[in-house]
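Note that one protein chain of the assembly has been removed; the remaining protein chains are unaltered in position.
Chain IDs A and B follow the sequence of writing; residue 1 opens each chain.
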């Protein structure tokens, strides 16, 4: 009898502890849930990477102004998409306002995850990158962090190899790199992403785009002439070992960073390098690098590719009005100025960018502003919904070319075959 | 009557946890795998039977990934078991600094996956990697070795990193296994005049077998599910991708949840066959009579 009592006690203790755990957790959540429905008019969630999270003072100012409370959830950039997708698969809303990278727009639109926003024509004219987030005339997200391809070159290294002129065309760059290598100034002067990742695909895109102003045809297939020319250019760089062997396997950003380490003399890369090349901690050749307009085929390129980040309102949000208010506030001219100061975000409004450069807040900007005015989207029909698959086919083909498994012709055949299949599945 | 219910009552917490958090989801995933379900086509979700599976099994891509998976599996299980066994034995030797040695031994396992990835990137990268600096430093090579540029060397490097990470678990399990052997057994054997090798073969090995079983099964699962290391060392390259990576890419990058679930199920099925094999051969209850 006694033993039975004891045993049942043990069992019940265990199950109670388990249930109690469940219960308490459950009631906690219920309480939170209750709270949020109670005040549903003025509380929203914002999911973004580290660099997009506003400071507490900024958020407090927003709450004071509008009565809307914002709960920020900081998520690694790579993981945001995964969280949004998982939530959407369960018919849940990951957050009211979410980060939207330019490359995600196509699929987010196809999946119906974003609520269209109303944007004035004035704002549209001031933010050229908004075009990237516009599909079927609907603005799906507001860009907050600008990024477009800009070129950088190390003037001292160029001079040491006997080149005093700023390179105007891609042929100039090639000749300069050859001279740099031959003179022994820099062993691998060209920094470009070649491993299997997204940045490698974008490298091919902007190269073809700055050379010929076109990457895709109207029907979504590759413009063979333009893409082949860019691929062959890359192949030349690889064959003549003007790119570093480690660029083939290391991450794209590590390859770009070579210009800061002084082991590369020319880079076409993110706008953020304008500040990187002046940061003693990140750069060992401060003062030697100048941002210049990206070269083209005969003279400077007439257009450059934007790679901005934006925030959008989730279509499953229960609080869309408040969320839209937040987006509007967050991308306003005043906030862009503040965010440049606190989060080093590069403004997407050309008016703000101009102001910051003229004020001297953004230093040594070189051709930054001039280039910003040349921003245009290379996608004739907006970002396609199969972008991720297409990009994967592109970077794998380029990476194989870099590793010597394919030549440019074969790499092109591989990626265009994959793209045609994707289009036919649409 | 009550006595009969008693064992089941005691098992209730475990059955609840496993039932709700493992068995239910696994059935749900199976139902996903029978659907055409692509998030970018929300209007077109429907039951398609085994089509996802047939499509995967019929693609060359899948078999390529399968080869990679098998390579990593065989290499990792063999090396981890051997090294884990030796390190477990080594750690059982009592010296003054045993504690510190053990603490060191388990650290590879405790390193967050993200840090782990970065660490190995800086070891194996061709330009500025530690290994290349070392090799050129002592004059073994002139040009940096490109460890990550071809399929098999990349797979080898990935496997070595996975071994490094999974040896601590194996070593701990082996330590536990050794401690389970009643000391009397050894004394008896020594009195009987058995040689060291005989003692090892007749007593240590058979009695440790069930523990090795846990270690080998768990290591196999780890080896089949390698992901972070591959991404850290080769990005999302096709070169060294395994089935799990295929399944991850299909699910989260290409947002094809139906096909992704089917791939996960293929991984699972593969692991299941191995698991049953191990259970049958290693998980028998040993008799200590």
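Worth a mention:
Just so we're on the same page, a residue touches a chain if its C-beta (ideal position, glycine included) is under 8 Å from a C-beta of that chain, and two chains touch if they have at least 3 such contacts.
The criterion applied here is as follows: contacts and distances are computed from a predicted model.
One subunit of the complex is not drawn; among "Protein translocase subunit SecD", "Carbohydrate ABC transporter permease", "YdbS-like PH domain-containing protein" or "Cytochrome c oxidase subunit 3", its UniProt record names it "Carbohydrate ABC transporter permease". Within the set A:69, A:82, A:229 or A:370, the residue that contacts the chain not displayed is A:82. Across B:54, B:74 or B:118, the residue that sits in touch with the chain not pictured is B:118. Remark: the omitted chain is touched by one listed residue; of B:34, B:73 or B:87 this is B:87. For subunit A, the residues touching the absent chain in the complete assembly are 2-4, 6-7, 10, 14, 17-18, 21-22, 24-26, 28-30, 32-33, 47, 49-51, 73-77, 79, 82-83, 86-87, 89-90, 92, 145, 147, 246, 251, 253-254, 257-258, 260-263, 270, 272, 281-284, 344.
Across the interface with the omitted chain, subunit B contributes residues 4, 6-8, 10-11, 13-15, 17-18, 20-26, 28-29, 32, 83, 86-87, 90, 93-94, 98-115, 118-120, 122-123, 127-128, 130, 132-134, 137, 144, 164, 168-169, 172-173, 175-177, 179-185, 207, 210-211, 213-214, 217-218, 220-221, 224-225, 228, 244, 247-248, 251, 257, 261, 264-265, 267-268, 271-272, 274-276, 279, 283, 285-286, 288.
To be clear about the criterion, only the chains that are shown with their structure count from here on.
Those residues of subunit A whose C-beta lies close enough to touch subunit B in the complex are 4, 7-8, 10-11, 14-15, 18, 81-82, 85, 88-89, 107, 110-112, 195-197, 244-246, 248-251, 254, 263, 385-386, 388-389, 392, 395-396, 399, 403. Only residues 2, 6, 9-10, 12-13, 16, 39-42, 121, 125-129, 144, 146, 148-150, 233-239, 249, 251-255, 257 of subunit B touch subunit A when the two sit together in their complex.
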